[in-house]
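In this view, the complex is presented without one of its protein chains, the others remaining in place.
Now for subunit A:
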């Protein structure tokens, strides 16, 4: 069909040139055209992403302010939601089920222990949950404009980091209220947060790719995350609970304690709470934190990049 129309057109096709003998691929090569929608190399992808760093920051900040724009209390909910959660857990797990026993440093440490745990776990939890919708929830943007898609999950985990930093103000107030004043060990929250941020970003990237293919994950993930939360000792001390109450074998305790959420919570509590000593930390906890951060962070990035050309389809 196209063959016959080629000759007849006037003014919209070039006159005969040596180019006519070239195949489309050679012609494209001659004028520096590239295959549309091809995936860039990993190094090129990182470079593109770096070029969009302002977009990533602006996007996460915009999402943060938009998140509660329909609520009357606005930004207050950023802190109020985890606090309300912590209150519920305090009554159910702390008072009713006796989760306070075995809290490192004594039962008076339970509330700082619980609130730190809730805030730190919420950081990972919301990164994962929002990561599922990073691509599928921004399809309009993905289909309209071209930018490295990893910007979206990365800005989601950045948004959660900003939110956590706001929550930290409340956390510090609670800590001081319970007699835990700032010491040098508080500085340890920075390496911990860096590792956790890396881990969360990787998780958000992984979930974004999975969620763009399987939207059902948005329904499934809340259950998986709740199981993860109960299994990581957010509202009770993990080791005493497993060893003394459930009589779990030692290797099982080690495995549960090595899970990233438990590792990051342990380190944050160790940094913040006075009675929480290094004896309460599982072995090799810093190596585990760094390992999880690097493994999931880099692995998630590569995993996401592998599918870059396929986001936003259908």
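Observations
Note that in this section contacts are C-beta pairs under 8 Å (C-beta built on N, C-alpha and C of every residue); 3 or more make two chains touch, one makes a residue touch a chain; residues count from 1.
Here, contacts and distances are computed from a predicted model.
Protein name for the hidden chain, per its UniProt entry and selected from "Carbon monoxide dehydrogenase", "Multisubunit sodium/proton antiporter MrpA subunit", "Teichoic acid ABC transporter ATP-binding protein" or "Beta-ketoacyl-ACP synthase": "Teichoic acid ABC transporter ATP-binding protein".
When the full complex is taken into account, the listed residue touching the unshown chain is A:141, out of A:83, A:141 or A:290. Residue-wise, the contact with the chain that is not shown comes from A:54, picked out of A:21, A:54 or A:72. Considering the complete assembly, subunit A touches the hidden chain via residues 1-2, 5-6, 8-12, 14-19, 24-25, 27-28, 31-38, 51-52, 54-55, 58-59, 62, 66, 69-70, 138, 140-141, 143-147, 151, 309-310, 312-314.
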